[in-house]
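Structure incoming, see below.
Note that this complex is displayed minus one protein chain, with the remaining chains in position.
Chains here go by letter, A and B, matching the order in which they are written, and residues are numbered from 1 within each.
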Amino acid sequence: MKHLLSTEDLSLANAVRILDTAEEMSSVGEREVKKLPALRGRTVVNLFFEDSTRTRISFEAAAKRLSADVINFAAKGSSVSKGESLKDTAQTLSAMGADAVVIRHWASGAPHRLAATDWIDAAVINAGDGTHEHPTQALLDAFTMRRHWTKLSGLPSTGADLRGMRVAIAGDVLHSRVARSNVWLLRTLGADVTLVAPPTLLPIGVERWPCSISYDMDETLEKGVDAVMMLRVQGERMNASFFPSTREYSRRWGFDDNRLRALDSLGLKDTIIMHPGPMNRGLEISAAAADSPRSTVLAQVKNGVSIRMAALYLLLSGDTREPAATLKESS
Amino acid sequence: MTSVTQAPVPARVVLNQADIDRALTRIAHEILEANKGSQDLVLLGIPRRGYPLAVRLAQKIAAADPAVDAAAIVGQLDVTMFRDDLSHQPTRPPHRTQLPLTGIDNKVVVLIDDVLYSGRTIRAALDALVDLGRPRIVRLAVLIDRGHRELPIRADHVGKNLPTSSAEKVRVRLEETDAVDGQTVNEVVIEGGA
Partner (left out) sequence: MAEETTYLIRGAAILGGDAEDLLIRDGVIAARGADLSQTDTAAGATEIDADGLVALPGMVDVHTHLREPGREDAETVETGTRAAALGGFTAVHAMANSTPVADTAGVVEQVYSLGRAAGWVDVRPVGAVTVGLAGEQLAELGAMHDSRAQVRMFSDDGICVHDPVLMRRALEYVKAFDGVVAQHAQEPRLTAGAQMNEGEVSAVLGLTGWPAVAEESIIARDVLLAQHVGSRLHVCHVSTAGSVEIIRWAKSRGINVTAEVTPHHLLLTDDLVRSYDPVYKVNPPLRTNDDVQALRAALADGTIDVVGTDHAPHPSEHKECEWAQAAMGMTGLETALSVVQHAMIETGLMTWADFARVTSTSPAGIGRLTDQGRPLEKGEPANIVLVDPGARWTVDPSAMATMGRNSPFRGMELPGKVVATFFKGHPTVLDGKLNTPYRYPSEAPVAGAAGAY
């Protein structure tokens, strides 16, 4: 296991291994000494070409709980003409002895470039690239869903997948790396996924994805759903004619108070409401929905640290004296 | 009573089911004796095979002392993250650490493992314990002590001392962890060697 770049090529065995490891990691956060010595002496660089305080501190907490040294590198001047190129940055980090690079980049595929080139020989973890993938977000979402799903069935979560679980992912799928990573991972874990969005915010080619497509939020709820994941929608999309107005958007595709009540009247008492954050309260999710007992928003944040600990541990703890197999090939 | 499965050809059975049971019974009594009773006892098994051995010992202690609730004194201590060879071995997924509800502060913790060899696992276990609390006493019980220590560590209670060469492998098979095709196995075998 060398890199974590996407969930599209993550095998079921590796996905479950990460979730199971995260289960064990989660107990560390509840102890008095919230630290394990596993990555003592290893250096993790958070290389952020795009601002994301939430993701950065989650990775930082994860690395520190595993006793790794953390270097935060906010590379904001990301234009080749103006700033340092990705290649030069990578070679600099390599010279500094980075063992893992956690990279957030506005350009889709930037983590793949780091992993595929000889610019740096470190484990690469994709912390969100453009509109491509955000694998650790999908893993923490799946972790949150698995705990909920296994609690309902009374089975242990370790080793379990999500077979039979019905998940709706609603919102700006077109621009969402979270949606993409979730679709692939949830498929691998056996869940039934429905994407709910205005047609303008679904990519051309989505009909080939392993999921159902709906343009109707209420119909999706009526069919029964175990988790509803609301995606962040940028109000500015309105200016590019993706939808007529934020008001129309939230009425048709947002999770508002009416839909929160509908869950009760439809008898969906165990349905959870998820959001990767940061939320646009009043746009894609109402305050009541975000703060309801169904909301898993804070649990997702908490689980994020466990998932990132698991990813860092599994990528960095192996035998460093031999060329490691890639995540795709292992298992 | 004889071993329930046929061992592989080069392997030699050194403890069968009855031997293991006898050894555990003796260790259980030694633990009670050393502790002058069952008070404050916590048995922590080291995954994977230390944990079922800890459960069996707890049951034997409970049988000897009706005041003891076996389930309440046994736990599991994962040492994976504390090992000193993490970057020299293939990645090991961690196991769960579960302490008895009483915790370990001021307790008499008996660490339990199947085979004591280099002593490095126990070193890792002692480090793991430090992060979880402060026991009054820590003792060590193992089913097999095969020698070849690399650290100043010794067991307080030993099921069987087994002189081995380092080329040999000592395999402990327990029904809780090593059942194959529904067949239960409880034995210790030595494989390979000169």
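Just so we're on the same page, a residue touches a chain if its C-beta (ideal position, glycine included) is under 8 Å from a C-beta of that chain, and two chains touch if they have at least 3 such contacts.
Model, not experiment: these values are computed from the prediction.
Across the complete structure, the visible chains that the omitted chain touches are A. Among A:R177, A:R237, A:R259 or A:R308, only A:R177 touches the chain left out of the display. Touching the missing chain, out of A:E8, A:D69 or A:D218, is residue A:E8. From the set A:N14, A:T131 or A:S317, the residue in touch with the chain omitted from the display is A:T131, counting the whole complex.
Only one of A:S11, A:S27, A:S67 or A:S108 touches the chain withheld from this view, namely A:S108. Within chain A, the residues in touch with the undisplayed chain are 8, 79-80, 85-87, 105-110, 112-113, 116-117, 129-133, 177, 180, 203-206, 208-209.
The rule is simple: only the chains that are shown with their structure count from here on.
Chain A and chain B, compared by their mean Cα positions, are separated by 39 Å.
By the touch rule above, chain B contacts chain A in their complex via residues 78, 80-82, 86-97, 127, 130-133. If you check the complex, the residues on chain A that touch chain B are 1, 17, 20-21, 23-25, 27, 31-33, 35-38, 66, 158, 313-314, 317-321.
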